[in-house]
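First the structure, which I've put down as structure tokens, then a few questions once you've had a look.
Removed from the display is one protein chain of the complex; every other protein chain stays in position.
Chains: A and B, in written order; residue numbering restarts at 1 for each.
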Amino acid sequence: MNLSSVAIGQYMPGESLVHRLDPRTKIMLSLVVVVALFIVKSAWAYAALGALIIGTVMASRVPLKMVLRGLRPLLFVMVLTFGLHLFMDPGEPIFRIGKIVATDKGLAQGLITVARLSLLIMATSTVTLTTSPIAFTDGLESLLKPLSFVGVPAHELAMMMTIALRFIPTLLEETDKIMKAQMARGADFETGNIAKRARAMIPILVPLFVSAFRRADELAMAMEARCYRGGQGRTRLRQLRLGTLDMAALALVIAYAVTVVAVL
Amino acid sequence: MKPVIRVENVSYTYDGGGPGEVDALLDVSLEVAGGELVAVIGHNGSGKSTLAKHMNAIFVPTRGDVYVLGMNTRDESRLWDIRQTVGMVFQNPDNQIVATTVEEDVAFGPENLGVPPTEIRRRVDEALSIVDMTGHEKSAPHMLSGGQKQRVAIAGVIAMRPRCIVLDEPTAMLDPVGRSEVLATVRRLATDEGIAVVHITHFMNEAVLADRVVVMEGGRIALEGTPREVFSQPATLRRLDLDVPQVTELAYELRAAGAPLPRCPLTVAELVDDIAALVGKGARQS
Partner (left out) sequence: MSDTIIQVRNVYYTYMRGTPLARQALAGVNVSIERGELVAIIGRTGSGKSTLIQHFNGLLKPDSGTVAVGGRDIWRKGVVLRDIRRKVGLVFQYPEHQLFEETVAADIAFAPRNLGMSETEVDEAVREAMRVVDLDYDALCDRSPFELSGGQKRRVAIAGVLAMRPEVLVLDEPTAGMDPRGREEVLAEIRQLHETHGYTIVLVSHSMEDVARFAERLIVMDGGAVVMEGSPREVFRNRDDLVRMGLGVPQVTGLMAELAARGLPYAEDVITVEEAMHTLLPALLRVSGRGEGEVGA
């Protein structure tokens, strides 16, 4: 096993129109689509929203395969919900396996649920695939800022995300090294029952925590030495700016979604 | 020239906390002027890191005072002015880079100071060019070499336009290539940028480039002078277990055994010159 092979985030750099949109536009529009997905009921409406999402993916020139890959972790859940609807919902029987009966309404409901879940994930992965983690963090901070009046720590959340993104590769590398060092001392992480394997993690977790705390300590000192004192009075190198492209995208997609919800 | 940093009779006693992490200081006085590169050398526990952390008010003296451009580090109302004036670079490059790209990290300090975005851009580009990292703006820190990371950390400090930069063992975790990259950068900060530079290190051979060397032991200044003055006292250095460069050691041994070498050489080139001059002269005589 090689931990360093774990990909961090799933950003696919590019120069397409979708890539160039302000992260706030993309986050807002994905929210609009998600809300629409929860309101609509008809198959036509799902088809229309699906067309919008797939159209966006095409425009972004990110291979559709990458977007579909995001569905993989939820495949089991989807198969399960589909099965439950198919066999448990009341309706006219279409076929039977032994004692359990598949119904037409179940089939329809199952398909709709699967479509809703898939489109939901595709819509959000389109954002993360076309937005760099930094831009995403900036966008989130900017969108949450109005909420800081009601106590939402927008800047702190964004800073936490940034530091997490920065240190995940470092800590993964470190985990790999500690694991190898303990294996060199005869540690075994691959055999035995769950209890034994859990215990075998102690020689990895303790050094990892010790090191993470040391890093946190040193990072805090380094940040203070560079005059960090929270979000107050901070400026940013990169400024988010909503351009005509963003306005057009917002207007078009919102109009499309409203029409789909209202008409279909 | 008026000193940027003035350390006056500082003592620091340390109570509680982790073992051996922080060491006491005993009546230390030191001045550093703009454009000057001062190397502070000593073993772990000699107090050199404690001294460094006094220079931007991470620590405040138990007795005595530290002045940064006339501001006393005890004056809490000036804390951020002091931190802006004295930049710090630490030992582990991984644990001082905050952001996920090089340019974002260099921008971190100016952002904290509320510098306008266009000005931040200018400072980031300038700082990266000073440390010779132009072209790496969008790189992710974990993909860089140790020496590159450490130079990014230095750029992050330069972008705050400090008058003094204190580097606390910036080369300890680097390989020889990274080490020489960082050393060359450190020298340039003083010579080209006119910054007062304090370079804390274990390694005696890194002091060769400094204008002044301060050797610490047991919380006190044990030796102070130009590199040549300090290196000419090998007995003291040996007592302190410091690693003198091979040429310096060789020249000392040769002189002790009667070879008439004119000076204590700091570099290979100097000793080559001295030997060639001596032998050339001898050859002409015979």
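Throughout what follows, a residue touches a chain if its C-beta (ideal position, glycine included) is under 8 Å from a C-beta of that chain, and two chains touch if they have at least 3 such contacts.
Not measured: the values here are computed from a predicted model.
K.L.:
Identify the visible chains that the left-out chain touches across the whole complex.
P.N.:
Across all of the complex, the chain we cannot see touches A, B.
K.L.:
Could you please point out the subunit B residues that touch the chain left off the display?
P.N.:
Residues in contact with the chain left out: 19-20, 43-44, 145-146, 172-173, 175-178, 202-204, 241-243, 245-247, 249-250, 253-255, 257-262, 268-269, 271-272, 275-276, 278-279, 281-283, 285-286.
K.L.:
Which residue numbers on subunit A touch the omitted chain?
P.N.:
2, 4-5, 174, 177-178, 180-188, 202-203, 206-207, 210-211
Keep this in mind: only the chains that are shown with their structure count from here on.
K.L.:
Which residues of subunit A touch subunit B in the complex?
P.N.:
That would be residues 133-134, 162-163, 165-166, 169-170, 173, 214-215, 218-219, 221-229, 233-239 of subunit A.
K.L.:
Could you list, by residue number, the parts of subunit B that touch subunit A in their complex?
P.N.:
Residues of subunit B touching subunit A: 56, 58, 80, 83-84, 87-88, 90, 92, 94-101, 103-104, 107-117, 120-121, 124, 140-142, 156-157, 160.
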